[in-house]
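A single protein chain has been omitted; all remaining protein chains appear in their positions.
Let's look at subunit A:
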């Protein structure tokens, strides 16, 4: 598997392929439920919606448990979102397979009896390598179809179809599409080597990005979700690289003397904020897509590192050691004014600005262990999200700003990638691999 001595500019195989799915709405002859928001996710204390997801009916030779897979991926996504209470199929009255798929055929009374307010049903069939999947979401109380979609594509894209329908469910019930078809890049450490991998947000569908047998760090998605910037030691010193995930082609971005680290794409994707020490001290620079320095963004007599852009690109959160220990600052790029954001604790690092703009997540250290905090960009409100459970570092937001991926050693003392909701609840482990996993970076929404 490992190819430690692969040469520098070699073309790796494409890591992401354009996924062509044909999508159609389920026949409009059925009345759909009136447009309304079922879950107001802007409220801090919403009630989780009870939802039942039945295995999809396999029509013809679908085989290989596809009906169950297509249901379980949706169930898991909904569970991960924290917005639903996904009912255990063992409590269902009957398998659900004895009913039809239309509102007229569904025994809504039975679903109400088991406590479901919503119901996901569907069917799938395959012809050779092609898969056709029909999903439907019903409002059990109103006894109406909320949303239905038909997907056609390759059999190997079954998971993508499921994630996309989970997105539709979120869109229908919250007014904002889900992020279930996004991906998370992370660093996998094993046998003294660190490589970058991608995974789906449920921890499945692993793809290895680097195969250098060296130390690769700090993966950072471009805003178009096509490129990944990262740090690697494979040429000796820590340099910055960009890999095109569609072609597998990699190029050197910055190889200045000293450090070339902590990449953060500027919103819009026309440049990156990076940390360079070419002038003797680690400072933050804006570089263009060829790695040429456009200008210095943040500097002091001390360490300046780990930039994170506000979604509008007008401000930059970063770490500075100018008070003698690392604290988080916010720089207004138009005025050049910088303000210290964190005053609690003596070691606050790894800022990550929410894609909604309303919070900055970071790691704060106390007694040698880090915890994840969120703070308002004006410093007005601060919340600790992890407590007394190992070391918790490197927060990265989901593109809808509702979840945070992070590194934690809470289970077995080994670092793995975990996710939690914005309120610190719904903590779930994503990676279950040998070795240790760290430095997650959540992709933006993928272009369709």
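The rule we apply is simple: a contact is a pair of C-beta atoms (placed from the backbone, for glycine too) under 8 Å apart; a residue touches a chain by one contact, two chains touch by 3 or more; residues count from 1.
One rule holds for everything that comes next: contacts and distances are computed from a predicted model.
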Name under which UniProt lists the unshown chain, selected from "Imidazole glycerol phosphate synthase subunit HisF", "Protein NifT", "Branched-chain amino acid ABC transporter permease" or "Peptidoglycan-associated lipoprotein": "Peptidoglycan-associated lipoprotein"
Chain not shown: contacting residue from A:242, A:259, A:333 or A:433: A:259
Which of A:61, A:192 or A:336 contacts the chain that the document leaves out: A:192
Per the touch definition above, residue among A:156, A:235, A:339 or A:381 touching the missing chain: A:235
Touching the absent chain when the full complex is considered, from A:49, A:350 or A:374: A:350
Residue, one of A:74, A:273 or A:394, that touches the chain absent here: A:394
Full-complex contact with the absent chain, from A:174, A:188 or A:218: A:218
For subunit A, the residues touching the chain missing from this view: 4-5, 192-194, 212-215, 217-218, 231, 233-238, 258-259, 261-262, 275, 277, 280, 282, 303-306, 319, 321, 325-326, 347, 349-350, 363, 365, 368-370, 393-394, 413, 438-439
